[in-house]
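For this view, one protein chain was removed and the others were kept in their places.
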Amino acid sequence: MSARDFQVIPRLGPEGEALDGEQLEISMGPQHPSTHGVFRMDLLLDGERVTRLKPVFGYLHRNHEKIGESTTYLGSMPYTDRLDYFCSLTNNWAYALTVEKLAGIQVPERAEYLRVITAELTRLQNHLSLAGFLLQDMGASGTPLMYAFREREKILDLFESLTGARMMCNYMRFGGCRCDLPAGWLEQARAVVGEFPRFLDEFQALLDENEILMSRTQGVGVLSAALAVNAGVTGPMLRASGVNYDIRKVDRYGIYDRFEFRVPLGDHGDVYDRYLVRVLEMRESLKILEPALRDLPAGPVLDPKTKLRGFRPKPGEAYGRIESPKGELGFFLISDGSPNPYRYRVRPPSFINLTILEDLCLGRQVADVVVILGSVDIVLGEVDR
Amino acid sequence: MESLEQIKHRIEGAVAGARVEIITNPGPAGQHSLLLDHAHALRVATFLREGSGLRLDYASNVTGVDWPETVLKEKRKVKQTIEGVEREIEETIERTRPGFLEVVYHLYSMELKQGPVVLRLRTGDRAASARVPSLTPVWRGAEFQEREIYDLYGVIFEGHPDLRRILMWEGFEDYPMRKDYAAPVENAAVSIA
Partner (left out) sequence: MMIPGQGILKGLAETARNFAGSYVGRRRLVTVPYPEERLAPKEAARNFPFLVYDGDDWEKGLRCVACQICEKECPPKCITIIKDTVRKPDHLGKLQFQPKRFDIDISVCMSCQICVEVCPFDAIKMDTEFELSATDRFEQLLFRKPQLAKPNHYFQRIHPVESAEVDARLGAEKAKAEAKAEVLPKAKP
């Protein structure tokens, strides 16, 4: 599909004379309430229909990868919090996993359970934010957003009690987690997880059958499975197009093979499917959280002999990946035996999911562009690094 | 999944003239890679995606790496006759390895749920010959990532549909991720005495 397919068609005026106009070029962003950060799209419009869309980003580029080359391995851990700033704990885990792969470090069992618990709580609060913001972009003026955030606050309170910070957690270390659970955390977490299904029922009652939501999202931004696989799309966006690929099931990193959970798949690949897949994934995350909170074993969370300072992995390279709430988050590290990595690379899911943004939006109206962008679930911290 | 030696063998059998080299990766992770030559890279990539049965339909990660010119020191034991006695001494041989830029592809199969297979492409040098063939026609997921490597390392991808800067602004000169990049002085931090 190219811009020529949507060429301006001379329309006829009241006396039968031909009317023609020019295509309008609009820059949507970088300051825009619905672009999820400093993201810009150069649109070429024929009336309301999009004939070309070029995403432009780099406004939040903080050369994280270059900083990684001049910081120690431990020093880069707080910077990974700030990649996808909604999901700092999964970013930490992906980085810790890669370094453990690079250096061949084992993780104690209690730490593995804590990693799974915090990762699934992160997935819950990320999908909540997404559902809230998607509805906000559609003009729902904050009601679903605030309902979602009301539950998200409970999860952020859990993170603050555990790690000290709501969003920039800096919790994982190479070989486990930084600190153990404080007193009363487990009961509080069980209470939050216990109330969650009732909240999800209310949330779905509010939104799932809403006619406005359905008419704005069904059939909009359809992504075919073949294009999704070829374009490297991962995460809920891929699964909404019907491709069964969840890295928790494929790689079985950590202790995910001990939990029974299903992978929701979509039939149509439109925005409604992406929204619904995320809501169903929240329900599946609860199925992982309940047994994990129940069966948490005793033990250390970090090997007491772990060196925080002077950590020098052997020369070599490793690529480690996890299923973050946005997609496949991978880290590629090359070590040359010194305390700093030689090459530190982040494989950002939001960045690569944007490859097909133009394909999804061609021929649709500008209002649909906002909705489609909302369903891709980008966070500019990750897109630009 | 088959071993890297088997994959190399099959590639050399299927794509005539392809030269594939296995680069071993020291360290516990054990992810070894295949170095491809420029002329046949596109055909090898298409073979890996379609003809090989590995069904590597998903290019997960495309990374650029800068290897500047270095002096490699190699210690060697040499027999030498000194004052009539044959002795073995160690001598250090220095070899200059010219600089090059490298592009590393991590490939997975979504259909068969296997992987990764790691491919590498190396440029001739870090200046005029910093070009490699683009694998975007085979895996569209590499499109933005190759643009990023062009932007930050200066590697030109021949055959890329839309090669322009992606993270830095239009008109920016120089390649920030290279090891010899010097940031402009006016960006230096100001310290308060």
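In order of appearance the chains are A and B, and numbering begins at 1 in each one.
In the analysis below, a contact is a pair of C-beta atoms (placed from the backbone, for glycine too) under 8 Å apart; a residue touches a chain by one contact, two chains touch by 3 or more.
Worth saying up front: this structure is predicted, and the values here are computed from it rather than measured.
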item: Residue in contact with the excluded chain [from A:38, A:56 or A:74]; value: A:74
item: Residue touching the undisplayed chain, where the options are A:86, A:133 or A:147; value: A:147
item: Selected from A:17, A:211 or A:260 as touching the chain missing from the view; value: A:211
item: For subunit A, the residues touching the chain missing from this view; value: 71-72, 74-79, 81-82, 143, 147, 150, 153, 157, 160-165, 168, 170, 178-179, 182-183, 202, 205-214, 308-309
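Here, only the chains that are shown with their structure count from here on.
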item: Distance from subunit B to subunit A - Cα centre to Cα centre, in angstrom; value: 28
item: Residue numbers on subunit A that touch subunit B, as the complex places them; value: 57-58, 61, 63, 65-66, 101-104, 227, 229-233, 243, 245, 250, 313-319, 321, 328, 330, 332, 334-335, 342-343, 345, 347, 351-352, 354-356, 384
item: Residues on subunit B engaged by subunit A in the complex (per definition of touch); value: 25-29, 31, 57-61, 63, 65-66, 104, 106, 110, 113, 116, 118, 139-145, 165-169, 176-177
